[in-house]
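Here the complex is missing a single protein chain, while all its other protein chains stay put.
Moving on, here comes subunit A:
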Amino acid sequence: MSNDTTKKKLKLKVSAIKEGTVIDHIPAQNLFKVITILGLDKIENQITFGTNLESQKLGSKAIIKVSDKFFENDEINKIALIAPDAKLNIIRDYEVVEKKIVKAPEIIKGIVKCFNPKCITNNEKVTTCFKVLSTSPVTLRCRYCEKMTIGEQMRML
């Protein structure tokens, strides 16, 4: 198969929804976290996803296609911590009309658990809130206990 055909086939796969959003380049191991964070497990839109696809950059990637759904930047940027290389294709009438990349927000509310077991947020019903100091490795400073949650320490709520 020539390179061109491969590209066409891939493009066809990606474009196979009429209207909606394709989220590509998600690290395969974080696919389900992305689904939860975006609340895709709670909506009734048609969703297809592929995982453990080959990716030069990520090793193994996942892709999500959501029909009739267009994300606000605030909404989609929530996944930046676990899918920093994610790319969005906005599809209208089978055509990619816009491409977006995710950008980590300065402040991240909810979503992430504080790494410090003695933090008030792990002991009482308080919405977590972090300042994002860096995205590689992920470095978050808790608004409450002021401790850092770094890289592998990060757990989703």
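As a convention for this text, a contact is a pair of C-beta atoms (placed from the backbone, for glycine too) under 8 Å apart; a residue touches a chain by one contact, two chains touch by 3 or more; residues count from 1.
One rule holds for everything that comes next: contacts and distances are computed from a predicted model.
The subunit not displayed here is recorded in UniProt as "Aspartate carbamoyltransferase", chosen from "Succinate dehydrogenase", "Aspartate carbamoyltransferase", "Sarcosine oxidase subunit delta" or "ABC transporter permease". Residue in contact with the omitted chain (choice from A:Ala28, A:Leu53 or A:Cys145): A:Cys145. Summary of contacts with the chain left out: across A:Thr51, A:Asn116, A:Thr135 or A:Gln153, the touching residue is A:Asn116.
Checked against the hidden chain, the listed residues A:Glu54, A:Asp74 or A:Glu124 yield one contact partner: A:Glu124. Residue positions on subunit A in contact with the hidden chain: 116, 118-121, 123-126, 142-148, in rising order.
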